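The complex is shown incomplete by one protein chain, all other protein chains being positioned as in the whole.
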Amino acid sequence: MVTIPFIWIMGDLLWNGWDQLSFSFVFSAPQNAGREGGIGPILISTLLIVGVCMGTAVPMGLGTALFLSEYTRHDHVLGRLIRGSLDVLAGVPSIVFGLFGNALFCQILGLGFSILSGGLTLACMVLPILIRTVEESFHAISQEQRLSAAALGLSKTTTIRRILLPAALPGLLVGIILGLGRAVAETAALIFTSGYVARMPESLMDSGRSLAVHIYDLAMNVAGGNPHAYATALVLVGLVFIINVSSSWIASRWTSCNRLSA
Amino acid sequence: MDIMQPTFRINPEPGKPAGLRPWVPYPSDELCCEPVTHIRAKNLSIAYQDHQALRNVTLEINRGCITALVGPSGCGKTSFLMSLNRLTDLIPGCQVSGNLHMNELDILAPTTDLLQLRRAVGMIFQKPTVFPFSIRKNLELPLREHGTHHRTVLHSAMENVLQQVGLWHEVKDRLDHPAQALSGGQQQRLCLARALVLSPDLLLLDEPCSALDPLSSGIVEDLIVSLRGHVTIMIVTHNLAQARRIADHIAFFWSFEGSGTLVEYGPAQAIFENPIHELTGAYISGTRG
Partner (left out) sequence: MISFSSNTLSRSRGDFLLLGSVRLLALTAGGLLFLVVAFLFHESWPALQNIGLSRFFSDPDWYPTENSYQLTSMVWGSLLATTGAVLFASPFGILSALFCHFYAPPLLARWYRRMVELLAGIPSVVFGFWGLMVLVPIIGRWHPPGPSLISGILILTLMIMPTIMLVSHASLAHVPIALIHTSSALGFSRWSMIWHVILPTTRMGLFTGILLGLARALGETMAVLMVCGNVVQTPSHLFDPVRTLTANIALEMAYALGDHRAALFMSGLFLMGVVALVVSTAEALRHRNTYVSAK
């Protein structure tokens, strides 16, 4: 049942997008509002936005997951509060994150429409999913490991750095990749935080247009933009697929390793 | 570091980690127990939330002895061991009350330096818990953590201690392989080596042989016996024959209405041949428990 639309969507994208796709399309700048030229600067902006997003979200997510799993009891009030609020945050629509980002980063912090604002907004958005995955991978480490580390007189810092973090690394990677997937795919939260400008960004304070926003713009606001929208969609979907496949690959390798060692 | 001021020490070169000391087997025919108290527990009680797991344990353990803790499941043996290196601190809702001293050190005092305490008290668990990296790193991590960084020192300490647990010849060619690839018995011996490399004064063994096959179990048992006199050992075991083979003293625990307590404590021979408490006799002869 799901197969038909899936193949239909993919087939349609490939059928209409494949011809447009070329080396120069991927690397050259868009011209004539995107009807001609390529998506080079847009790709760069996307990377920068996602980079800012992950650069903020990963340390925060890791720290929070550590706090939740290593420093609070499972039924601790504070831990439960944080977990509950993250669960709700995970369900908040991306457009609402867009509003929030627009109010906080663009206006109050004065960052304007910029890659920085967009990246930070996305960081808020992917944080819950990142924390959830990382925390689960900390929970998967057996309690005996912690006890025996403590029994050797290892300090908490050493235990975390040398034993828990390496063991949770695959989970962290999966979390990062899942977050990446969501960040790359996001449109609604970016339209009014990182803006529309399709030029090559010169700094993080410049406005930059992401791939997803580019598709939207070509499809809705540019007459005759459809061929390039198809090609861009193909690039985007390709990226997302690579991201998803690699995350499930890591996850499955990880579980098979665990089974071996158990 | 006051915990480490031994009033009496059998180690030939006190103050050095075991791995750094030449290994001298202890003469087996000599009396093992020095008449010097090492551990002193007085009215020790342990509670989990509102459940009293262990009540009023009072006993004194001599330096260099092997003491076997026996008793039915759930009578608080593991909890007792964990209070000795304050691992109970890590268990949410666990409260320890009473007095517990190692030499002159008050173990339960809030000011006690936990890392140093745990350095001096080694512990082995029922399931071998090697860390998920190489054999070498498993042994080096605790040493590095406690301030030894010199490469050759680390290496010789590792070799020493692996030889001591009889693992050197089995693993010397694959020191950099993951420790999880070892067999269960080898892993347990590696855990023992990892505890010994810090030269503990006191070694806590929580059913170290119960996950092992008889052969590996025998090897570990011999190893424990060879440590007699060098380290004070407390071992939990459900294998009474093993307790009889290796222990100098037996502490017999029983649980009354859900709370464990120490029923009888004394020299192994006396307990096995001449138990005072009727429960002890019944447990040992296999009619109870």
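Letters A and B mark the chains as written, and numbering starts fresh at 1 in each.
Operating definition for what follows: contacts are C-beta pairs under 8 Å (C-beta built on N, C-alpha and C of every residue); 3 or more make two chains touch, one makes a residue touch a chain.
Worth saying up front: this structure is predicted, and the values here are computed from it rather than measured.
**Q** Thinking of the whole complex, not just what is shown, which of A:119, A:181 or A:201 touches the missing chain?
**A** A:181
**Q** Could you tell which one of A:31, A:203 or A:248 touches the chain left off the display?
**A** A:248
**Q** Give the residue, chosen from A:102, A:148, A:194 or A:207, that touches the chain omitted from the document.
**A** A:102
**Q** Can you name the residues of chain A that touch the chain not displayed here?
**A** Residues touching the hidden chain, for chain A, are 1-3, 5-6, 8-9, 12-13, 16, 59-61, 63-64, 66-68, 70-71, 78, 81-82, 84-100, 102-104, 124, 127, 131, 155-158, 160, 181, 184-188, 191-192, 212-213, 215-216, 219-220, 226, 229-230, 233, 236-237, 240-241, 243-245, 248.
Note that in this section only the chains that are shown with their structure count from here on.
**Q** Roughly how far is chain A from chain B, centre to centre by C-alpha average, rounded to an integer in Å?
**A** 48
**Q** Considering the complex alone, what residue numbers of chain B touch chain A?
**A** Per the touch definition, chain B meets chain A at residues 85, 87, 90, 92, 114-123, 125, 127, 129, 131-133, 141-142, 145-146, 178, 180, 191, 194-195, 198, 204.
**Q** Given the complex with chain B, which residues does chain A contribute to the contact?
**A** Chain A reaches chain B through residues 73, 142, 144-155, 158, 162-163, 166-167, 260-261.
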